[in-house]
Every structure is written in C-alpha cells, then in structure tokens.
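I have a structure I would like to understand better, so I am pasting it below and will then ask my questions one at a time.
Every protein chain except one is present and positioned as in the full complex.
We just call them A, B and C in the order they show up, numbering each chain from 1.
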Amino acid sequence: MAHKDHADVYRVVHDLFSKIPFNQLLGLEIEDMSDEHARLRFAMRDDLVGNYTRNILHGGVISATLDVTSGLMAFVGVAKRIRSGSLAEKMERFSRLGTIDMRVDYLRPGAGEYFVASARVIRSGNRIAVIYAELHNDSDELVASSTCTYLVG
Amino acid sequence: MAHKDHADVYRVVHDLFSKIPFNQLLGLEIEDMSDEHARLRFAMRDDLVGNYTRNILHGGVISATLDVTSGLMAFVGVAKRIRSGSLAEKMERFSRLGTIDMRVDYLRPGAGEYFVASARVIRSGNRIAVIYAELHNDSDELVASSTCTYLVG
Amino acid sequence: MAHKDHADVYRVVHDLFSKIPFNQLLGLEIEDMSDEHARLRFAMRDDLVGNYTRNILHGGVISATLDVTSGLMAFVGVAKRIRSGSLAEKMERFSRLGTIDMRVDYLRPGAGEYFVASARVIRSGNRIAVIYAELHNDSDELVASSTCTYLVG
Partner (left out) sequence: MAHKDHADVYRVVHDLFSKIPFNQLLGLEIEDMSDEHARLRFAMRDDLVGNYTRNILHGGVISATLDVTSGLMAFVGVAKRIRSGSLAEKMERFSRLGTIDMRVDYLRPGAGEYFVASARVIRSGNRIAVIYAELHNDSDELVASSTCTYLVG
C-alpha cells in the first residue's frame, strides 16, 4: 500500500473483499495491493484438497483463486481511474465491471502448506482490462497462471 | 446411468466424487453421468454469492464448478477406456490424469436458486481429451461455458 | 442468404470481405452467411502446408481462418443491430468492433483437399459478442474449434 493518498480506496476495496463470503470460504487474505499489483494468500486446508494420495490443491480452488485475484486487480484498476469521481459515480462504474473470460494454465501440482496468488495489469483500456495472474506454492514454484479479461467501461 | 453394464464404474466414480471435500464445500451433486455426458447440480447459497446488490454467483464458483464438471467427464472418459484393465492398471492410469488448461466464458449474470453444470466430450484421444461444459441457471439461461483440456495418457 | 430484406447488408459485407488481401492470400470464400451463422471455404494449397511428411495444414492457417470466420460473424452481428441506422452511424459502429481474445483447440490433423470454417453466435450483448467456430475437412472431421470475444459497442 505504497500510495498513501490512495489509502482510502484500498481500505474500501479491502473491506468489500473480506465481506465476500466465498473469499472467506477459500480463506483468502489480501497481502499486498497497489495500482498495478495485487497479492493474496491462503493456507492449505483439508477441504481444499482435490487428490488425497498426493495431497494437492483441487483444480477448482486454483481456478477460483486466480479468478478472485484477477478480479480484485481489475476492481482496483477501475477504482484508480475514478478516484476523482463522487461515490455514486464510483458505485455506478463498479457495477459495470464484469469478467468476460478467463484462461488458466495448470503447470505443476498444487502441493504446499500455503499459496500466494499475484496479479498484474497487462492492459488497462477505457473499456477492456487484461489481467495476468500466477499462483505459487510455499517453495515459490509456479503452480498455475492465468489471463482474464474484464469489461471496465 | 443408462449403461447398466458399466454401473460399477459409475458407482466408483460417484463415490470418489462425493468424498472430495471441495465438492462438498460447493454443494455439488452428480445428477447424471454417461460415457459422453456428465451433469452436476448445486443450490444457490449465501456464501456462493459474489455480488450482494445483484445476488449473483461469485465468478470463482462458476469457474470452479465448470472445472469440476469437466474433470469428472475426463475421469469417466479414462474409466471407459480402461474398463478391461485390472484395478492397479486403472489406478495407475487415473493418477496420470491431469488438467492442462481451461478457458471460461462468462456469458450472463449467475442469478437463480439452483444451477446445472453439464459437460460433454469434444475430443477423446490417446493422450489428450477436450471437454466442453456449460452452466445454466434454473431458468435454463446459459450463464457460462468452458473448454478444458486434459492429459489422459 | 435466406433473409431477402437484409440482402444489401450481406452484399456490403461480402464486398468488404473479398477486398481484404489477407483473405485472398488464404483463398477464403464466403459460402453462406446469415444473422446467426457464417460459413467459409478454402482449398488446400502447397503454401498452406505446415508438415510436409503428413501434408497437413499449418497451425497458423487454422488459427487465422477461425479468426477470420469469427470476425465476419461478429461483423454481421453488428450490422444486424444497426440496420436502421445511417451509413455514417454504421461505419462509426464498425470502426469500434475489435477482437478481445481467441482460444483455439487443435483437435485433429488438418488433412484434406478443402476445408470449411463455420461460426455461430454464442452470446450477443450490447458491448460483448462471443462467437464459436469450427473447422472441418472434406471428410467432415472436426479439425479445430475456437471461441472468440469481440467488443461490439
């Protein structure tokens, strides 16, 4: 949260994020957030396992986490663009934010005690934002990567 | 479960599926399953909501559900191919099943009291399987579609 | 070209299409076109081969052809929506049409004397259109499929 003057925007985003029940269900916590990057973290839990024998993350947890992290990044990107607007304008703009599509590449088995999902902006236009995200395990191995596109205007 | 002679394969798949905690977390239940199709169902719940104002499914729930449904279909596809093999051969083959990648298209807001995810085989080769899946709401509107590729051999 | 009253729109699209040099380079010809479907055809040629030993289509030809067919379908979709507008309005709207992204699945080797690419509308919204396309060979085998998203408004 390097940008002190934007602290209020981040606080609002942080609050909204932690109130979303599905984020709680997955145990996702925001570790870091700026205008260009976002990083989430979650701990391995028994109910996030997809393959018992190998004790690795369920594919659905991986796709969901990358989806959430990228969505947060797109949300911050929109927040950044409308900093000067009124609250009503901001809310109207947020309500128009929508995910268009997502591609996930599953690169390595999701083994680890905790995982870090990070997202960055590839392209931020007036109407479309493209967000790239990665999931690493506690040994900093790249487990999966994704590209998501969002309608932002 | 039209194929009576394969009932044992389906029963095993069904058992394995319902034991995976993440599937329980999402509330997914198998509604129908054959060698070419699979259909899951789940009810809307407060903790699956992504947008309160509009009361619609979280994007991560959509991607996770399509991932699970397609994975089940790929799993059945592998099971079908190795029907004649020993249990050890089957288990060895299953352990090599892996998701390569997934694309999800988010087409309409996920509003509804329940949702149905269905998958079908686009291409089933010796090494690669391609599975197409759709998520419909209780009004039979197409909420999202996906294409997943799996390494099966 | 079933819709007689839209014949002028199709004629304009047809003319524009055949004037694009890259379409000529690939030898693409429009076989059929309606508000919901588009079908192109092209003949195998030596300079479209990617693998001599097996005499199959170059992957780049496959992706390019699916891209062109889907783009034509999106173009027709926009044309349909703005039928009542003036020429200036139409041109302004066309100029805003843009491809957001594409996914191609390569399913079978592209062997054949000619190929048919067909596209249909999955979702046509005010701002986003999603187009599904397939490439078949002269034995009606599915060589590849794709999903493309377009910004239309």
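As a convention for this text, a residue touches a chain if its C-beta (ideal position, glycine included) is under 8 Å from a C-beta of that chain, and two chains touch if they have at least 3 such contacts.
Note that the coordinates shown come from a computational prediction; the quantities given were computed from them, not determined experimentally.
Enquirer: Specify the residue from the set C:Ile30, C:Val78, C:Met102 or C:Val152 that touches the hidden chain.
Expert: Of these options, the touching residue for the absent chain is C:Met102.
Enquirer: Just to verify: which one of B:Arg39, B:Lys90 or B:Arg103 makes contact with the chain not shown?
Expert: Result: among the candidates, B:Arg103 touches the missing chain.
Enquirer: What subunit B residues would touch the chain not displayed?
Expert: 100-101, 103, 127-128, 147, 149, 151
Enquirer: For subunit A, which residues reach the chain that was dropped from this view?
Expert: Subunit A touches the chain not shown through residues 103, 105, 107-108, 122-123, 130, 142, 145, 147, 149.
Enquirer: Determine and list the subunit C residues touching the chain excluded from the picture.
Expert: Those residues of subunit C that touch the unshown chain are 20-22, 24-26, 46-50, 53-54, 58-61, 63-65, 67-68, 71, 95, 98-106.
Keep this in mind: only the chains that are shown with their structure count from here on.
Enquirer: Can you name the chain that lies farthest from subunit B, using the mean of each chain's Cα atoms as its centre?
Expert: Result for the farthest chain: C.
Enquirer: On a C-alpha centroid basis, what's the spacing between subunit A and subunit C, in Å?
Expert: Those two chain centres are 34 Å apart.
Enquirer: If you average the CA atoms of subunit A and of subunit B, how far apart do the two points sit, in angstrom?
Expert: Roughly 24 Å, centre to centre.
Enquirer: Tell me, which residues of subunit B touch at least two other chains?
Expert: 103, 105
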